[in-house]
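All protein chains but one are shown at their positions in the complex.
Each chain gets a letter, A and B, in the order it is written, and its residues are counted from 1.
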Amino acid sequence: MAQASSCWGCFQSLIDIHMNLATVLPALEIKFWVCVVDYKLADLEGYPDKSIAVGLFEGVVRTEEDLHLLKTMRAKCQTLISFGSCSCFGGIPGLANFSDIEECLDVKFRENKTVSGGEVPSENVPAILPVIKPNHDYVDFDIFLPGCPPTSKLILTAVTALLKGEPIELEPHTVCHYCDREKKDTPVEKILRPFDGNADPDRCLLEQGYICVGSATWGLCEGLCVNMGSTCRGCYGPPPPIMQDQGANAMSMLGTYAPLPPEEIKEQVKDPLGLFNRFTYATSHLGSIRIKREEAKKK
Amino acid sequence: MSENKPNSALVIGGGVAGITAALDIASQGFKVYLVERNPSIGGVMAQIDKTFPTLDCSACILTPKLSEVSRHKNIEILTYSEVGSVTGSAGDFHVRVKRKARYVNEDVCTGCGDCAEECPVEVANEFDLNIGFRKAIYVPFPQATPNVYTVDKENCIDCGRCVKACQRNAIDLDMKDTTLEFHVGAIIIATGFQLYDITDYPRLGYGHYANVIHAMEFERLINAAGPTHGHLIRLGDGKTPKSIGFIQCVGARDVQKGVPYCSRVCCMYSIKNAVMALEHNTDGEVWVYYADIRAFGKGFEEFYEMAKKRFGVKFIRGRVAEVMEGKKTGNLVIRVEDTETAEVRLIEHDLIVISPGVVPPIGMDTMAKKMGIEQSDDGYIQAEHTFFGPTETKTPGVFVCGCAEGPKDIPDSVSAGSAAAMKATIVLSQGGT
Partner (left out) sequence: MSDTKEEPRIGVFVCHCGHNIAGVVDVVSVAEMARDLPNVVFSTDEMFMCSDAGQVLIKEKVKEHNLNRVVVASCSPRMHEPTFRRVVEEVDVNRYLFDQVNLREHVSWCHTREPVKATEKAKDLVRMSVARAAKLENLPIKTVNVLPKTMVVGGGIAGLRSSLDIAERGFDVVLVEKDTQLGGNVAKWTHLFPSDESGAQVIGPLIAAVRKHKRIKIHLNSKVSDFDGYIGNFEVTIKNLSSEKETKVNIGTVIVSTGFEAFKPVGYYSYTKSPNIITLAELQEMPPAQMLIRPSDGKPVKKMVFIGCVGSREPGKIGHEHCSRHCCSATAKAAADLRDDVDESLVLYQDIRTYGKGHEEFHRLARQKHVIYSKFPTDAHPNVEVAADGDIRIRWFDVLAGSELEFHPDLVVLASAMIPPDDMAETAKMFSLTRSGDGFFNPEHIKLAPLTTHTAGVMIAGAAQAAKNASEAVIDASGAAAKAVGLMAQGEVEIESTVSHVISDLCSSCHTCVTACPYGAIIMDEEQTPPVAFVQEAKCKGCGTCAAACPSSAIVMYHSTDEQILTMVEAYLCTTPEPEGGGSA
C-alpha cells in the first residue's frame, strides 16, 4: 500500500471497515504500508518483481519521489489498484495544474502571508514536478477504485473479491440512481449557491437550482451526500467509461437542462472549475491541454 | 379487390409525371406497366441541366426516382415501346403494346459500352438536340434506365462489329418487334410535350443564323454531360458569348400561329437560363425580352427578384420584332420596342436564345384517336372538369397528368401524377365500378 502525495484519507477509509478488519487482516501479508507497518522504501525496492500479489496506490504524483514510488509499485505488484480519486483522476491536488507551478510556489512559500523571507525548501525535500499528470499516464493499472475517499463498504467489497480471486463487480449506476429525492421536472429558475435559501429535502437539488453533479458521477457511494442534504460534488469521478470528461458532461447537461441563457449561467456559476472538475481536472479535456502546454514549456 | 378484375394499371409515358404516378400506384401494392417510347425513361427532365426555382441539378434529383422505378418490384418498365391498342372499359382494359426491337437483349446487356466503342457509325444525337453525336448503337444518356444499349436500325450499317465486341452476346441484329398483351384496370396518360417548332418564325432567324438557338439547345450546352461538356459556346465559331438575349413568347400567346394559350413554363425557365448564363460567365450580360413575367408558383417570384437584384439580369418588356445577323461577327441584333420607355431599340448580342412554347407531343392526335380519348381544342387531353375531375379524362378509367393535359412545370406535373394515381387506385380497388 503506497501513498504518494495525498491526504491518506483513502487508507483511513480502509481502516474504517472496522470490525471487518478482523476478517481481512489475517488473510493479508502486508509487505509495505508506511505509517502502519515498519517497512521502508528500500525494502520495497528490494523485493523481486511481481512478488507482491496486490498493491494499492493512493495519491497523485506531485514529486519525483512519488513517481519513483509509483514505478516501483508497478514493478513489484502483480495487480496494481489505482486507489481513490487522486490516484485515478488527479483529485483535488490536480486543481493545482490550473496555475503555473511557480505561482503555486509563490503563494505557498515565497510570498506566504504568514512567513517572512519565505523560500522554497530544497534540502531533504524531493523535487516538485511542474505539472500533475494522471497516474495512468505513467503506468498501467489493473483496477481503478475511485472515490474521495472510496467508502469503507466499497473497499470491503473490493478486498473481499480480491481475496476470493473473483472479479470486482461494481454497479454502473450514477449517484441519481441512489438518491431518494423526488424529481418534479420543474425548470431551474436561478442557480443558487449552497448557502442560498433553504433546500427542500425531498426534491431534487438540481431542480431547485443547487448545482449537483450527481448525474455525471459514479454512484459507488450509494448517494451518501445527496441523501444527507448536500449536493453531490462528483468525488467518484464519471461513471464507466471512467476516463471520460466528467466536467464536460455536467456542463453540457446544465446548459441543456437549465432554461437560462449562457451569459446568465456563466455569471451565476462562480467557480466552474471547482464545481465541474473538482476531482477530475487532470483527466479532463481542458486539463490535458494544460498538461501538454506545460510539457511543451520544458522542451 | 375484385377477383376477376385486373389489379394493375398502365402508365403511358415515362417522364416525371408518369414516373410519379407509377411509383404512387406501385407503393399501394398494385402492379404497374410503364410504357415509354424512348429507349429510356426520364423524359424531358433528363435533358434539363438545372431546374427552377431552386437551381437543383435536374439529373441529380431525377436519377433517384429512375432508380426507384427500376428496382420497384411492382413496376414493369417497357421502354422503346408504344401502346398499340386499348379496348375494354374501366376496371378491365385489354392493352396491346408494341415493343420495338432494340436488337439488344435487355436481360443480358449490362451497359458496359464495348459495342459503342466498335461502332463505326456516328449520327446526330437527338438527346443533345442534334448538337452532339452518338453511335448507331447507343444509350441516350449515362443514367439511362434501363441501362441497356439500343441499335438505331435506320442508321445501322449491319457491319456486325458490335456483335463481335459484346462479350455477353447480348446483341441480336435479327431481333423482331414483339407485341405484349395484358389487362389493366386503369390507364394514366402522361405523354408529356414537345417544343413549338420555331422555324415558323423566320424573322427571328432560327435555322438560318448560327448563333440563334433555342432553350433546349441552350440547356444541353450548359449541361456538364452535354456535347460541349458544359461550356457555353457559340456553335458557329466556338467563342464564349458575352452578351446573351432571351426571347420570350415564341410559339405561345400567338393566336395567328394557332397557339393562343400561355405555355406557363417559359418565363421561369428563361429566368433560370439567364441566371445559369451568368453563372457560367460572371462578366456576361443577359437580357430577357418578354411580354409578361409569369413567376406565379411557390418561390418563383422570389427567384425572379434574385435574378434581377443579385445576378443583374436585365428585363425588357417587348416582343421582339426581328433578329438580324452581322455577317462578319456572327453577332445578332435585336429590334424591339421597349414598351416601358416607348422607344424602338436595336440591341446587339453574341448569342440569342429563343424560348419556344410548349405544344402536345408528336403522336398525341394519333394516340388519342386510337384510344378514343377526347382532346381539347389545343390538342391536349381534355380533363373531365376543372374542379371535379382535373386529372380525369372523359373516358372512365383513363386519367391524365403532366403536360399531356396542358403545359406545366415539374412541381405541378408531380402533384398531378400523384393525383391521377389516386384516382386510378380507387378504380383498381373497386374493380372498376
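To be clear about the criterion, a contact is a pair of C-beta atoms (placed from the backbone, for glycine too) under 8 Å apart; a residue touches a chain by one contact, two chains touch by 3 or more.
Not measured: the values here are computed from a predicted model.
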Which displayed chains the hidden chain touches across the whole complex: A, B
Given A:Cys176, A:Ile191, A:Leu275 or A:Ile291, the one touching the chain that is not displayed: A:Cys176
Candidates B:Gly84, B:Gly132, B:Gly299 or B:Pro396 - the one touching the absent chain: B:Gly299
Selected residue (touches chain absent from view) among B:Ile61, B:Ala116 or B:Ala210: B:Ile61
Which residue of B:Pro53, B:Gly91 or B:Gly251 touches the chain not shown here: B:Pro53
For subunit A, residues in touch with the removed chain: 134, 136-140, 144, 171-177, 183, 185, 206, 213-216, 238-244, 249-250, 252-253, 255-257
Residues of subunit B (touch criterion as defined above) contacting the omitted chain: 16, 20, 24, 27-29, 51, 53-54, 56-57, 60-65, 67-68, 70-71, 110-112, 142-148, 224-225, 229-230, 253, 255, 260-262, 264, 292-302, 305, 309, 317, 339-342, 376, 383, 386-388, 390-391, 405-406, 410-412, 414-423, 425-426, 429-430
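Convention: only the chains that are shown with their structure count from here on.
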Averaged-CA centre spacing for the pair subunit B and subunit A, given as whole angstrom: 72
